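Shown next, in structure tokens, is the structure this report addresses.
Yeah, one chain of the complex is gone here, protein chain that is, but the others are all in their spots.
Naming follows writing order (A and B), and every chain is counted from residue 1.
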Amino acid sequence: MDDKKANNKNVTGLMIDEEKKKGIFYFFYYVGRLLWKDKTGLVGLLIFLSVIISAVFSPYLAPYDPLKQNLKISKTPPVWYKNGSIHHIFGTDDLGRDILSRIIYGSRVSLTVGFFGVLIASSLGMIIGLVSGYVGGKLDSVIMGAVNLILALPYLVFVVFIAAILGRSLLNVILIFGFTDIPIFVRVTRGEVMQMREEGFIEAAQSVGATTSRILFKHIIPNLIGPIVTLATFEMSAMIFYESGLGFLGLSVPPSVPSWGNMLSVGRQYITIYPWIAAYPGLAIVYTGLGINLLGDWLRDVLDPRLRRAKK
Amino acid sequence: MGRFKKFLWLLLLPSLLMLFVNAGSKEEAKKEKVLRVALTANPNSIETATGDERNATNVGSQIFDSLVWIDDEGKFTPMLAESWEIKNNATEFIFHLRKGVKFHNGNPFNADDVIFTWKRGTGENIKWRDAFTGIKSAEKIDDYTVRFTTEKPNAILLGRIADVWAILDKEYYEEVGGEDGYLAKPIGTGPFMLKEWVKGDRIVLVKNPNYWWKGYPKVDKIIFRPIPELSTRVAAIQSGDIDIAIRLTSENAEQLKGNPKIKVISYAKDRVYYIAFNNLTTGKGTPIENKLVRQAMNWAVDVDSIIKSLFNGYANPITGFIVKGNLGYDPSIKPYGYDPEKAKKLLAEAGYPNGFKIKMAAPTGAYMHFEQVCQAIANYLKDVGIDVDLQFMDSGKYWDLEAKKQLPPLFGDSWSNAIIDAYPRLLGALGGWNASYSSWYDPKIDQMLQQIVQTGNDKDRAKLYIKLQKYMLDNPPFIYLYQPVTFEAINANVKNYKPRAAESYYLKGVTISD
Partner (left out) sequence: MKRYIISRLLQAIALVIGVLFIVFIMLHLTGDPASLMVSRNASPEDIEKIRHEFGFDKPIIVQFANFLKGAFIGDFGMSLRYRQPAMKLIIERLPATIQLATAALLFSLIIGIPIGLLGGSNPNTGLDLVARTTGLIGQTIPSFWLALMLIVVFAVKLRWFPTFGRETVKLLGINFPTKSIVLPAFALSLFTTGQLARFTRSSVLEIKNEDYIRTAYSKGLPRRIIYVRHILKNAAIPIISIVGVQFSYLLSGSIYIETIFSWPGLGQLLAEAVFTRDFGLVQATAFFTSVVVVVLHLLTDIAYGLADPRIKYR
């Protein structure tokens, strides 16, 4: 099986169309088998897909408009309680909005924040880390100094600052996480680049006259994909977690927007009386985090450098 | 392996220790009467003229005395002033001071301290200096008599003195090098003395054995603990870790009702919540300048529903900035009701049959449920065609912008009051360019307010307040919302705890039964 894989994926020359077609199908087949081998990865993927479906198809899945208030039925408990109603399976919040609908729509905020936040942090982080690790020397010191500066910056001051200057919006939350997570991607990228330097790959490539861009794109970046993608999935889950923290402080997206963080923040004062207002968004966060992390674990096992190097 | 095991024990031992170490002995605590009070925020200062808000000034009220006190029945009672005279249409105030009173450090109290307190109170960085700056000059007639003169007639000065003034010891102030030294370790003439202030953790006050008012205080010690989180406050009173917990919700009250060890108190706070209109800056040229539009907005909001669902019915709709307990309150004046049809009609009459767009702002983390209230209001306005663009911002930025008059034409806020006259909050919200937190100016209102503060006679003043109320309902500078009812829970053996509508309390009379 390894041979076949090497044939299809690592051929640097041209691929005949037919082989290419076989290649793509085979790719999915291969991934499917890997997932089946380690079922937790499969579970993770299914969970993650369920959240994605919930986010994409929210208008079709949610029974109500998440913004619709109905003060007369506020704080209704879930259907299995005494005063519960079949009309609102998970109950309503203090403004009478349906909790199930808000959880479904809330996945949009969480996934958007997680995905774009990680996209910004990983792409910027990777570029900076590449430059820093590859060029080395003084530039590296300066860049690492700046990265450490970002790490040492008090998070709360930064968040309040953004909220005060730019206001509270989805975009600003994405920017906050995108920015504060750059250091971790820089470090990992730089670490990998430096390891490759230590192991002599870069020198060897340079000695046969490879240009910088060739070295970067043919050798370094493919080796980065594994760790970066793995890290990206974990950070995505972390960002969903952080969004709830921001909601707690009242600095996340505006209160009317359904986000799990906001729901937790509203629910926290009722936690001993109407626990469902906070319980279900909390569960949603754990559920999504679980899925993403299981997927990340599986990705890491699959993309493990030791396995990769063995194939080379 | 040896090293690893040793390392493990190194980690385990302190952790195990933590699990079992227990604080103090309960024995000692039984003999002393200790009152444990929960605050909802960390006080920045425990002296009343510099305390940010009630959490701070309430601690100060136990340490300091003022010249006069408003007793539980609302009457002015002699404190450090045994008697006083108000002359010349409330421009001259003469106080006859009490003899034989000593500060906590033993220094004697006399007229120098009073005059010094006033002078210091006018300082730039004293938060509540407006309770002092009304006085133009002070004169020491003798060691126990002081005369204060004000620029204009000031009918509310005595009330402000009762609420804000804390008489300081001039000699101690000079001894500890001024403001910072005094505030770090304050001393006063009050029923309790400061023993310990661990910031963020606790403030411990002990009984003043030489308090001039014989028979007080009744308890030996008060321990104030800040507990900002609502659910934690509730848990603390449930578990008996706290004797007095304030600022709870109606749901908490329901929760605690059946508990025989806890007594729930509720009262209407002297605080009004409203949506303000702006006709000074951002509101100029917008539809809200039209009286009919503002009336319409008042009819469009179903305050009763908001009260019912967000406060479980525990709030009163308001008719203006004067509530029950304030001078000039008239129960026959009724609040706006809920009439969206009438609202739409008024809008059409004003020339906006299809409504209009307008911006609104609300603070987060400032007041209980207020974010929900503002969302509900935006929704109601939308129902009658007014498309509200609601923005939330954190309270620090919010009040900064409010003071700069840069908030949108509609914004939510609230104002409390501590004396029988609602004048301070009326002036504060309607003073126009002269008042930082005002966004509305109406010359008629201004004229009425000026008349009010210069009318010494209570009955006449009450009539003027009623006239103002009626005008402010017809030409509303606000969307009138509600006056909240607050809930507090106390340990069932705490007696004689009587908080005021301003959420202030005086603990010298509180007792703990066995």
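Keep in mind that, in the parts below, a residue touches a chain if its C-beta (ideal position, glycine included) is under 8 Å from a C-beta of that chain, and two chains touch if they have at least 3 such contacts.
Quantities reported herein were computed from a predicted structural model and do not represent experimental measurements.
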| item | value |
| --- | --- |
| Neighbouring shown chains of the undisplayed chain, as defined at the top | A, B |
| Contact partner of the left-out chain, one of A:89, A:131 or A:153 | A:153 |
| From A:126, A:170, A:220 or A:264, residue that would touch the chain that is not displayed | A:264 |
| Option touching the unshown chain, where B:397, B:467 or B:495 are the choices | B:397 |
| Residue among B:71, B:92, B:112 or B:130 that touches the chain left out of view | B:130 |
| Sites on chain A contacted by the missing partner chain, in the whole complex | 40, 141, 145, 148-149, 151-154, 156-158, 160-161, 164-165, 237-238, 241, 244-245, 248-249, 264, 268, 271-272, 278, 282, 285-286, 288-290, 293-294, 297, 300, 304, 306 |
| Hidden partner chain, residues of chain B it touches | 1, 3-4, 8, 11-12, 14-15, 18-24, 41-42, 44-45, 50, 52, 124-125, 127-130, 179-180, 183-184, 198-202, 225-229, 231-232, 235-236, 238-239, 241-242, 365, 394-397, 399-404, 415, 424-425, 427-428, 431, 433-437 |
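The rule we apply is simple: only the chains that are shown with their structure count from here on.
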| item | value |
| --- | --- |
| Distance between chain centroids, defined by C-alpha means - chain A, chain B (Å) | 45 |
| Interfacial residue positions of chain B with respect to chain A in the complex | 230-231, 234-235, 249, 251-252, 254-255, 302, 305-306, 308-310, 364-365, 369, 371-372, 375-376, 379, 390-394, 396-397 |
| Residues on chain A engaged by chain B in the complex (per definition of touch) | 69, 71-72, 74-75, 94-96, 160, 163-164, 167-168, 249-251, 254-256, 266, 268-274 |
